[in-house]
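Structure in structure tokens, see below.
The complex appears here minus one protein chain, its other protein chains still in place.
Chain nomenclature is as follows: A and B, assigned in order of appearance, with residue numbering initiated at 1 for each chain independently.
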Amino acid sequence: MGRPLATLIVIAGMSVLGGAAVTAPPAPDPGGGGLAIPRATAQNPTADLPSWGAPTNAEPVAAADAASSDPVARGRYLVDAGDCMACHTNPGGAPFAGARPISTPFGVIFSSNITPDLKTGIGSWSADQFYKALHHGVRRDGARLYPAFPYPHFTHMPRADVEAMRAYLATVPPIEQATPPNRLPFPLNIRFVMRIWNALYFRSDTFQPDPARSPEWNRGAYLVQGPGHCGACHTPTNLLGAETSNRPFEGGKLDDWVALKLTNDQRDGLANWSQAEIVDYLRTGRNAHTTASGSMGEVVYASTSRMSDRDLRAIATYLKVLPGAGPTAATTTPDVATLRAGEAIYVDTCTACHRADGEGSPRLFPPLKGDAALQSKDPTTVVRIILAGARSVPTPGKPTPIAMPSFAWKLDDQEIASVATYVRESWGNAAPAVSATQVARLRGKYGGPKD
Amino acid sequence: MDQELSVAQDPAPVDAVLVGFGWTGAIMAEALTAAGLNVVALERGGWRDTPADFATTFDQDELRYFWRHRLFQNVAHETLTFRNKPDQVALPMRRLGSFLPGSGVGGGGVHWNGQVWRFLPSDFIARSHNLSRYGQAALGPEMTIQDYGVTYAELEPYYDRFEYLCGVSGRAGNLGGVVQAGGNPFEGPRSREYPNPPMEMTYGPTLFADAAARVGLHPFPHPSANMSRAYTNPLGLQLGPCTYCGFCEKFGCGNYSKASPQTTILPVLLARPNFTLRTGCEVLKVELTADGKHATGVSYRDETGAARFQAAGVVVLAAFILENVRLMLLSGIGKPYDPRTGDGVIGRNYAYQVTSSVNVFYDDKLINPFIGAGSLGMIVDDFNGDNFDHAGKGFIGGGYIGVVNTGARPIESHPTPDKTPAWGSAWKRAVAANYLKTVSIATHGAVMSHRNNYLDLDPTYRDTLGRPMLRMTFDFTDNEHRMSDFLTERAGDVARAMGGREVRLNKRTGDYDIVPYQTTHNTGGAIMGNDPKTSALNRFLQSWDVPNVFAPGANAFPQNAGYNPAGTVAALTYWCAEAITTSFMKSPGPLVQT
Partner (left out) sequence: MRHVAITRRLAVASAAAISATAAVSPRPTAAETLNRRLPWAAGTADRPEQIDARPGYVFFAPDEAAFVEAAVARLIPADELGPGALEAGVPRFIDRQLAGPYGQGDHFNLQRPMPKGTATQGWQMGAPAEVYRATIPQVNRWAADAKGKPVAELVAADQDAVLKALESGAAQLKGAVDGQAFFKLLLQNTIEGFFADPIYGGNRDMVGWRLIGFPGARYDYRDAVARHGEPYPLPPVSLMGRREWTRS
């Protein structure tokens, strides 16, 4: 889960756009409006999630590891908490050997090899060099890292935690695997450009606890802002691709997944999630409101499901203190013909799992009534899930990878628009209507033509 | 351990190799890997799972799944030959009909109904029980029934384990010896209640149960692996509530509400590092040492067509019964059965089940028979096994009678009254008038084993790999005809009490016919028992002749009972797995001394 590079273009010079020869994925449809710059995301050609297990190590993480005096155990825990595995392991490849393509709107960055291999990994890096990368975003050779690597968050980690991570990474099997060159256009391929960006948006800054808050809140704040780097996806970006400091956790979007608002908004935020439900979600990928799939499923799989309950509670404590919009009245004006068609499709094809009343079967088939992602202004998530299907992340607590099937072959663009509009407008839900055009734009990427 | 394949290299040895990966294979793999063994399963079909292969978006397709055999064994590749009598020429079963073995991961466990029964305690001692109650004359000279060598009491914990794995919906009829109202009063004692309450009942089974009670019988809900509510099994796997869609029997389940290997075992099993599943791998034979007394592993044909060898300490035959028996014949495990002399054990005591039906046609009741689930129904067990006095009836054994509302898909199910022509306007009128207003009662009867019902290798026909096909010689005997007629009449008694306009009895007459679908409850051919002269397997499902070969499955039934076999197959598999992990692995060798 990295940082966007999108608007680097802006600071790098207007002339670039016209001259860039890179074949970039088309900019996604902004959907319900707002600036929704796609963020960097790890490409996964197979989407073949291993069943739950322990990708970083053979044994399940002990909760005690979070505070272990053994730096290797604590480092392993922090590497999980930082979700390092997700970007630094290619599907089907060796753990932490990198070379996973990270797609950005302007090209592809390959994650680096962080195994202790001397030649291609970080085996020859000193403790200072490793710390500098995480704390300052500077590579061993002095070059600036791209913020696809979330050093603006890792900078908050105290040196002792960073060294624990390094201690653990020194124990993983060394793999000789060179990192392929990034496929970025000029001038993004010149790392010097990052100096400008850093000057504008980056402060190296170790986390400082707020003495006015409880130790639990402070632990949560540290995990969310530091190793967890939640804002990298869940905070909207400004025109220059940096997280907007005045709108933290108000939601974002990456690779055609809407990253939910983590603020306590009634309709499309976490207001209705209790602290225990947040913990439940992060630990098992399920709670009474929804199930995790897509990019957040990856985070649950490789990171939060391996964290201690104590830390998950701390995260929830922190999140529940975030502000949020209160109840909002439905202001949309649904088109009756669309809703009628949508209802017919829903009754015939959706009720077996989600039920006629939208209540679903919690922790199994997600309820649609009151769902935050469904009511997100931007309908990208719901449309791509209808087109391609989605699989709930399997976790040790909930190992069944319940999946929704693909409807692309069965429903045309208008039918998907109708049923998506219907579920966004039923049972008290409210969100802007979905158009056939919006569906058509996503169909090319997430489903073939209708039969 | 490195289990990767490469060109011209056989995979590394494992503790156990499983041949076939349906219910038996999945249960065995789960039990063996939980005990720490390294296990490889070889499945000749492909990978299949809910969201891509039987999703709610396309699953409700009667033509494709039932009539075009989407999930079934493809007889073009391999079939068997069949004849009724030993003096006839067996011909290939060119089209599946009477029974429908599965193909691919999950096997028949994908398209089964989810009917989870326990056999009666007396079923496990069928020979000694019937001999002591009715004498040798009741059995006759040709009936070859035997005791299992394992008892109901020994299997009870394993029945229980499977029922909780599957989240069976039902109502106990006997808890620890105390008969429970509303359950099956004839069943053996259970250690605890079913994990889920009975399913909600449709109209047809309700009318049947009311009438059955009025005529003095004891109706109870069919035990069902279709979920009456959302369920989480002991492995932590989740099943959804059944939606009564009626596309269950002969179909995969699209919304995770029918227990199958996929829904109840595989996500946990496939996460274990000591388990590997290879699909597209057809086992050719079990390889033995020169003295024929020890299996070294199995040879198989992999996805490229190349012959491979998988070395293993234990070989578990976990295919459908017909293939298990054929593999034993092809591999030279045990002596083939000879019906003329009665000698030999492989192929002996092949049996089946005998079914019939009774229709009740109403003028005034909308039954809506399309609402259904594989095991949704009401049953009476008053005429099963030895739950009633057989004296003077001319047969032993029995079966259950009930209305099981599996869903009336119209190509298959469009009952018409007696004397309706099979086509034309009169047929069309009858179908239109009766489709929504007919209740069908089924009888589901046992088949006893008989000297001339057996399996061997066909002398003429071969499969596409050049191996002899299995040859089935089977017919219903007088015992079955008398028993089935008796059951059909008793079903008729209930039918006439149901208040319909007209009752139609559809008796099973004539020779066994391989064309119309009856049941996929083939049994025997490699049976268990206490005597190596009359059984292929000992009471732990272990080959008497090659002690590191185990063959759990319906092939082990010495004769069939009047129930669907899956519950007993599963219980025997758990029982066998426990014998392997707790006894055999510690001291490899025969678990029963001869």
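Assorted remarks:
Heads up, the rule we're going with is that a residue touches a chain if its C-beta (ideal position, glycine included) is under 8 Å from a C-beta of that chain, and two chains touch if they have at least 3 such contacts.
Just so you know, these numbers come straight off a predicted model, no measurement behind them.
Which of A:73, A:341 or A:368 touches the hidden chain is settled by the complete complex: it is A:341. Across B:130, B:169, B:224 or B:243, the residue that sits in touch with the chain not pictured is B:243. Contact with the omitted chain, checked across B:110, B:139, B:209 or B:281, is made by B:281. Annotation: of B:79, B:406, B:453 or B:484, B:79 touches the absent chain (contact as defined above). With the whole complex as reference, residues 25, 41-51, 53, 55, 85-86, 89, 91-95, 173, 255, 292-295, 297-298, 301-302, 337-338, 340-341, 344-345, 347-349, 351-352, 356, 387-391, 393-394, 401, 403, 405-406, 408-411, 414-415, 418, 445-448, 451 of chain A touch the missing chain.
Touching the omitted chain from chain B are residues 1-6, 45-47, 49, 51-64, 67-69, 72, 74-76, 79, 82-84, 88-89, 91-97, 200-203, 206, 241, 243-247, 254-255, 266-267, 270-273, 275-281, 302-303, 365-366, 368, 370-371, 408, 410-411, 414, 422-425, 427-429, 431-432, 435-436, 460-462, 510-515.
In this section, only the chains that are shown with their structure count from here on.
Taking the mean of the C-alpha atoms as each chain's centre, chain A and chain B sit 47 Å apart. Taken together, the chain A residues at the contact with chain B in this complex read 50-53, 58, 349, 351-353, 361, 363-365, 389, 391, 394, 396-407, 409-410.
Touching chain A in their complex are the following residues of chain B: 50-52, 55-58, 230, 235-238, 240-241, 243, 245, 254-256, 263, 267-268, 270-271, 273.
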